[in-house]
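One chain of protein is taken out of this complex; the other chains stay put.
And now, subunit A:
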Amino acid sequence: MPVINVDDLTDKDKALMEVTQLKREVQLQRWMTSKCCEEIKDYIQAGVDEDTLVKGISEDKNPFKEKGGCVIC
């Protein structure tokens, strides 16, 4: 892999790099946002039941539960 020394690049080199990069990006195959949104929804819904921060966790199952203190009745 050729090693580029960024400090040696001239403004023209950078401008050329940018144009080359943009030419690459313009050709990207893009999905419709509706398809992406459906996939995201499905992905999230599939995992949400196992997501502790969403569903919460009972004290006895919580590895981070605060140590029991004294309870004065």
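By our rule, a residue touches a chain if its C-beta (ideal position, glycine included) is under 8 Å from a C-beta of that chain, and two chains touch if they have at least 3 such contacts; residues count from 1.
FYI, contacts and distances are computed from a predicted model.
Undergrad: I want to check something: the complex is missing a chain, and I'd like its UniProt protein name from "ER membrane protein complex subunit 10", "Guanine nucleotide-binding protein G(I)/G(S)/G(T) subunit beta-3-like", "Transcription initiation factor TFIID subunit 5" or "Non-structural maintenance of chromosomes element 4".
TA: Result for the unshown chain: "Guanine nucleotide-binding protein G(I)/G(S)/G(T) subunit beta-3-like".
Undergrad: Could you list which residues of subunit A touch the chain missing from the display?
TA: Spelled out for subunit A, the touching residues are 1, 3-4, 6-7, 9, 11-12, 14-19, 21-26, 28, 30-41, 43-44, 46-48, 50-54, 57, 62-66.
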